[in-house]
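Take a look at the following structure, please.
A single protein chain has been omitted from the complex, and every remaining protein chain is retained in its original position.
Chains here go by letter, A, B and C, matching the order in which they are written, and residues are numbered from 1 within each.
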Amino acid sequence: MKIGMIGLGRMGGNMARRLMRDGHQIVAFDRDAGAVAKLVADGAEGASSLDEARGKLDSPAIWWVMLPAGEITQATIEQIAANAQPGDIVIDGGNSFYKDDIRRAKALREKQLHYVDVGTSGGVWGLERGYCMMIGGDKETVDLLDPIFRTLAPGIGTIPRTPERVQGEGEDDRAELGYIHAGPAGAGHFVKMIHNGIEYGLMQAYAEGFDILKGKSSEKLPEDERFDLNLTDIAEVWRRGSVISSWLLDLTAQALARDNALSTFSGRVADSGEGHWTIDAAMEEAVPANVLTAALFARYRSRVDHTFGDQVLSAMRFGFGGHVEMPQ
Amino acid sequence: MKIGMIGLGRMGGNMARRLMRDGHQIVAFDRDAGAVAKLVADGAEGASSLDEARGKLDSPAIWWVMLPAGEITQATIEQIAANAQPGDIVIDGGNSFYKDDIRRAKALREKQLHYVDVGTSGGVWGLERGYCMMIGGDKETVDLLDPIFRTLAPGIGTIPRTPERVQGEGEDDRAELGYIHAGPAGAGHFVKMIHNGIEYGLMQAYAEGFDILKGKSSEKLPEDERFDLNLTDIAEVWRRGSVISSWLLDLTAQALARDNALSTFSGRVADSGEGHWTIDAAMEEAVPANVLTAALFARYRSRVDHTFGDQVLSAMRFGFGGHVEMPQ
Amino acid sequence: MKIGMIGLGRMGGNMARRLMRDGHQIVAFDRDAGAVAKLVADGAEGASSLDEARGKLDSPAIWWVMLPAGEITQATIEQIAANAQPGDIVIDGGNSFYKDDIRRAKALREKQLHYVDVGTSGGVWGLERGYCMMIGGDKETVDLLDPIFRTLAPGIGTIPRTPERVQGEGEDDRAELGYIHAGPAGAGHFVKMIHNGIEYGLMQAYAEGFDILKGKSSEKLPEDERFDLNLTDIAEVWRRGSVISSWLLDLTAQALARDNALSTFSGRVADSGEGHWTIDAAMEEAVPANVLTAALFARYRSRVDHTFGDQVLSAMRFGFGGHVEMPQ
Partner (left out) sequence: MKIGMIGLGRMGGNMARRLMRDGHQIVAFDRDAGAVAKLVADGAEGASSLDEARGKLDSPAIWWVMLPAGEITQATIEQIAANAQPGDIVIDGGNSFYKDDIRRAKALREKQLHYVDVGTSGGVWGLERGYCMMIGGDKETVDLLDPIFRTLAPGIGTIPRTPERVQGEGEDDRAELGYIHAGPAGAGHFVKMIHNGIEYGLMQAYAEGFDILKGKSSEKLPEDERFDLNLTDIAEVWRRGSVISSWLLDLTAQALARDNALSTFSGRVADSGEGHWTIDAAMEEAVPANVLTAALFARYRSRVDHTFGDQVLSAMRFGFGGHVEMPQ
């Protein structure tokens, strides 16, 4: 199929490449003309504006917008919509908030345009490994785009099939290939958002575990209860037959193998919106989510040297344990 | 009554003074002869050793040990027990772990000695305000010591009586005076331990609230959603008619009134054993205690610049979002 | 002053009474004519519509809207605004979300109307004890309304003054009387929102502590480590000289004095919006708030018999510990 790829950063550029390798045609646009030129060198048609890109697309036009969530995505989609013809399709492949998807899909529907949101996981590994995709939108449009998703997805590959899985009984056969049609517009990004919320929780579970392992050599402990553990070997051995093996553990084992003190990392940990939005969703549904929240808050805490709250604690302790005059 | 007060720090010294003011006699001992001399100046008999102190006490001897929990308390009690006569009474007024009380009471019982554990709250305010006491031990001994507890306790004072409270129906009348016989040996320190666990939770609730209030001026927020709030006034107003008024809030209001930036406090917050032991108790009973635990962990976190766990998070993020070569 | 009180539920009705007792005049309106009649019997002028109420007010009119947060408050304020004259003042005394206040104040300002948001704490005790108030709005309007706030507030009363508090140095003298001008529109409800977030945290800290005390009699524990503690007495004694004395503890002591098993309470605990919004605010500011969040989630959890998440855990445990066939 012919796709207008807007945004040629690491994610957009690699997706375009994976699509072209499998025979799709790409019309490429980015504010950065150099990024366009690079993709043209790899076989894409270049465009120096959205208008020019539209001219090179078929009808209905298929746009894949791969930009940072927020204002720039919103503005780009509005600009595309302003010059679109009925039936055109806009795919937001970024990390938009799912309520923005719901709103946008409604706005585009009024112009007879189709909106599809695609949450993707796989990061920099996607070019080779394929992208895990969670898709929201109306059925006809998602079905029409199937060749695109099939190319981008990892496929069955070497991952064992789930034994009990029954095909064709209300399940989505595409799940085994690495993509699903999750529901109407917004559902794709919603599922991706929860994915990221879980990711934070998993990461923090490993982080706390390794922290306790490392702390076991502490001189605070009685001498005969101290161990000087080799974290690199522990991460490695857990990859092999243990209940907690995972891709995140594989990455941890790699990092520790390079440097078991992780000394190139300062430990100030960023968070993107999805962790925050996941907790919002939990609260809207009144679902307790202590682990996902604690994981998010650990990141907030990692980015400040101390909190004002800590000072309040100290001030109280001074108040009842110390040197204040008696109130009158 | 005549009491051997062992340990004349701020707590022990003030308790001795409050007892003497009400007509009790104190035999005072401390490793620090200066502390003994000071209390002698206030009316106590001094002693330069436990043996000498024993000689000045009646039979049965009443010992009040007011030392840091742990080895020194244990050693002192053992030494007292070694020279004791049947019927002598040892009161541990420090912050011992309640399982140590259970063990010690059993050991002393074999020598026909009585052991009483007293958890006290009130800190430096106790000399004037009185000490809130939670007492463990056998009934006869606790009853015998009642004049001592009555003197140390705050009494009804100006605190309104609980309207629905019925006297003499299985309730302990002494509660209104500020002390209770909580149960057998260990029960006093157990109740005090939970008291401190709750204290941590309360403190952290205020700390987080003030942290969010302070953060509301952050430039991260949209300009029309920022407020520059006066925390000093907020603490003060909440003392007056609000649901969250408390003594800890009074102390917070005082601290903020002195310096609304709390700039003399670095925010590295110590914890004593009770918070930790409270979580142990929760786990032994399989009681979920998310708030009390989070409060304890916030203190741990306040004392380190970053955690190794934070570095693990960063290493993973680098792994899936970045620059690592594809695994083979 | 003359005030149009809209909404004569327990809060609105009692506020009107407290105002009239101190010489203010009330024009009363409620959808429920019976509520109006009752307040007329207590000295108010009644009105059977907002229009009629407007006719009985001075210029500028002062409206106090005391309705449930959300649609009805919004609709009422819009209706008042539609018939208002420049300079009229609308006070929202309910529990509105502060971002709604910011939006409404802007909308009213365009019509030369003034909007003031008042967060109140004190519940059913306010008629006698006075209402703790946190006020948002422009300075002139808040100053103009001062006689109203002064009447509603508790005043200094018997609560000791904060010793270090310096008057007239950037602090708000009104704080000691039980009300503050917290900032522009929205600031009042924002501060009240955080107040409630803290309230949840404090309550949960006590709840967990009492839970552990109660569990100490569990047969799961070794026999010599069990205590059968009297929670009624413990709550009472902590009111007297301990670090954790508070109004919430007073209420707990009352409840336990009535029935130490709290058997009339099922333990399904509601939450209003403020707890949720407090966590939203924490996330917007990237402030870790583990305690306040855990307190909110405990309420969510209390209202369901089990979670789907619990079933997921069981399913996993079955998977790795049990009876599933080997994947192929």
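One rule holds for everything that comes next: contacts are C-beta pairs under 8 Å (C-beta built on N, C-alpha and C of every residue); 3 or more make two chains touch, one makes a residue touch a chain.
If you're wondering where the values come from, they're calculated on a predicted model, not measured in any experiment.
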item: Sole residue of C:3, C:133, C:153 or C:203 that reaches the chain not shown, by the stated touch rule; value: C:203
item: Residue, one of A:9, A:70 or A:184, that touches the chain absent here; value: A:184
item: Of A:71, A:110, A:140 or A:164, the residue in touch with the unshown chain; value: A:164
item: Residue among A:206, A:265 or A:320 that touches the chain left out of view; value: A:206
item: Interface residues of chain B (partner: the chain not displayed); value: 160-163, 243, 276, 279-280, 283, 286-290, 293-294, 296-298, 300-301, 303, 307, 309, 320, 325, 327-328
item: Interface with the unshown chain - residue positions in chain C; value: 123-125, 128-129, 203-204, 206-208, 210-211, 214-215, 247-248, 250-252, 254-256, 262, 265-270, 290, 294, 298-299, 301-302, 305-324, 326-327
item: Missing-partner contacts on chain A, residue numbers; value: 99, 102, 121-123, 125-126, 129-134, 153-154, 156-160, 162-166, 170-172, 174-180, 182-184, 186-187, 190-191, 194-195, 197-202, 204-206, 208-209, 211-213, 215-216, 218, 220-221, 224-225, 227-230, 232-234, 236-250, 253-254, 257-258, 278, 281-282, 284-292, 294-295, 297-298
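Here is the rule we go by: only the chains that are shown with their structure count from here on.
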item: Most central chain, Cα average position; value: C
item: Homomeric contact chain A-chain B: same or different residue positions, threshold half; value: same
item: Chain pair that, of all pairs, has the most C-beta pairs in contact; value: B-C
item: Computed distance of Cα centres, chain C from chain A, in Å; value: 38
item: Whole-Å gap between the CA centroids of chain B and chain C; value: 31
item: Chain A and chain B, separation of their C-alpha mean positions in angstrom; value: 47
item: Interface hub residues of chain B, defined as touching at least two other chains; value: 123, 125, 129, 204, 206, 208, 211, 215, 247-248, 250, 254, 290, 294, 298
